[in-house]
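Note that one protein chain of the assembly has been removed; the remaining protein chains are unaltered in position.
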Amino acid sequence: MSRRRKGEERFFIFMMRAYLGGAAAVLALILAVILWRGLEALSWEMISQPPQAAYYLGGDGGILNAIAGSLYLAAGSTLVAIVLAVPVVLYLHGYLGNGRRAGLVRLVLDIMWGIPSIVYGAFAFALMIFLGMRASLLAGIIGLALVILPILARTFDEVVSLAPRQLAESTYALGATRLEYLGILLRQTLPGLFTAILLAFGRGIGDAAAVLFTAGYTDRMPESLMQPVASLPLAIFFQLATPFPEVQARAYASALVLTAIILVISLLAHLSMSRLERNVIR
Amino acid sequence: MQTIAINHLNVWYGRNQALKEINLHIPLRQITAIIGPSGCGKSTLLKSLNRLLDLDEQVRVDGEVLFNGLNIYDPHVDVTDIRTRIGLLAQKPFPLPLSIYDNVAYGPRIHGRTNGSLDQIVQSRLESVGLWEEVQDRLKAPATALSVGQQQRLCLARSLAVEPEILLCDESTASLDPLSARGIEALLRALKETYTVIMVTHDIDQARRVADYVAFLWLGELVEHGPAQKFFTQPEKELTQAYLAREVG
Partner (left out) sequence: MEITRETISLPEQVKQIPRPREIGLGRQAKDGLARQGMGAITITVCAFVVTIAAALLYRSWPLLSTYSLKELLTSQDWHPMRGQFGFAPFIIGSLAVTLVAVFFSVIPAIFSGIYLAEYTSTRLRGVLKPVLDSLVGIPSVVYGLWGVLFIVPLVRDYLSPWSDRTLGQVFPFFSRSNPSGYGLLAAGFVLGVMVFPLVVAVSEEVMRAAPRETREAALCLGATRWEATKLIVRRQAPGGLLAAAVLGLSRAFGETLAVLMLIGNAVKIPGSLFDTAYSLPALIANNYGEMMSVPLYESALMAAALLLLLVVVGFNALARLVIVRVQRAPAA
């Protein structure tokens, strides 16, 4: 074989490997920087207390309000998303098959996935005004639910698509109705649903643009659905925006907390996918 | 020119052993047919001869396949060179997503033939498979416009364009109608003047029609092999007799 052909292949392989390696290196770099700067400023106080009076000027306290707020926001919006997404996915697989209408629904879901969360935030804000609501946990949940709904739906949809065709064939052959088949299908794909939920939850914790207008911000712990609530991404942002280095350092620590939470969720998602799969029929 | 010598070849797909202790010498410039029921390893054996098995991660190969006295599985060997000299015609005609001309020219092009002689090569190859008359005025048309029978001829022309020494045919007529299939058989018979042909087939009658040498595979093992005349009239093993009488498989 000519040297030119070999050389050409070698060159491109080297280039492709370099790019992928670069991506891995950047990931390591990001985690390293966040870990390094965040660890310095992290303290037990930070994650166990809400901010005290002069927190943003350097006073005592922590970001517990934001941690709790983010968890509530993510949980609430994930719940709403589940209630909407699961029926849609089941409808897709039980009644629409692979026809044109199914393709249309999936296209719409993909488009929704691509819509920036600030647009959802703006819409939720308009809705808030229309309903006479003020910035609150509930409004934040609505905005966030719009963001994670397509993610949950499409991820779950992909999992369900992997279900073996024999499942449908054998269930229907026993005389089941479509609804009954969907029940079996759901049981089969529960691990996948769980993973999709975890991924959507992780996205919900990290999103700032949708909660910016809608959930508001507060230094208090989350108290009710109709009150504003703090969130971790906004906590990071606000702490970073102060002119005091001590408070800025706390932003790094908060970022570390947020990243850690998300990485743990991702890990759980991967683990759950492989472990629960063992119990499922092939 | 040499033939292929297969020595102690064992192939595993994951945990399953697909080929067990195959020892076979392929005669020069004859048509060797590998017959046997479906799933007995015929295609695997064929694909082990041009290292197409390399594409599958789960495959493990043990033993040697000697071509020109050199083991093709030796790590120093240039696998693209092997594949140039041992060509393969697949079961389903699969034209490359190019025009008719470019399909035949693809091989020579990547091996560095210049544009001048390309026209000649394309024409002579298409002539040797009996396609030239039918396509000479639409060489730039997409290859998918041809009928299935024509596409398989095109694939044959394409394989021949790189000037192999050995041609592997993996059930190459299985997707064709009987008329087209006979056409390909006739071509192979003409080609054995120049090339060594190894064909896999599940059609015993086809083997009877074209083969000079026959190898019978059953569940990954080489049961019997020999010159076609003797194989079909006086098979030695009972299993062979039973298979030829279509009592098994």
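A and B are the chain letters, set down in written order, and residue numbers restart from 1 in every chain.
Throughout what follows, contacts are C-beta pairs under 8 Å (C-beta built on N, C-alpha and C of every residue); 3 or more make two chains touch, one makes a residue touch a chain.
These figures come from a predicted structure and were not determined experimentally.
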Partners of the unshown chain among those that are drawn: A, B
Touching the hidden chain, out of B:22, B:52 or B:204, is B:52
Hidden-chain contact residue, picked from the options B:92, B:113, B:182 or B:208: B:92
Could you tell which one of A:47, A:84 or A:268 touches the chain left off the display? A:84
Which one, A:16, A:39 or A:53, makes contact with the chain that was left out? A:16
Just name the one of A:170, A:227, A:242 or A:259 that touches the chain not displayed here. A:259
If you put the missing chain back, which residues of chain A would it touch? 1, 5-6, 8-9, 12-13, 15-17, 19-20, 22-24, 26-27, 29-30, 33-34, 37, 84-85, 87-88, 90-92, 94-95, 103-105, 107-112, 114-120, 122-123, 125-127, 146, 149, 153, 177-180, 182, 202-203, 205-209, 212-213, 233, 236-237, 240, 251-252, 255, 258-259, 262-263, 266, 270
Over the whole complex, note the residues of chain B touching the chain we left out. 50, 52, 55, 57, 80-81, 83-85, 87-88, 90, 92, 94, 96-98, 106-107, 110-111, 142, 144, 155, 158-159, 161-162
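Keep in mind that, in the parts below, only the chains that are shown with their structure count from here on.
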How big is the gap, in whole Å, between where the Cα atoms of chain A centre and where those of chain B centre? 52
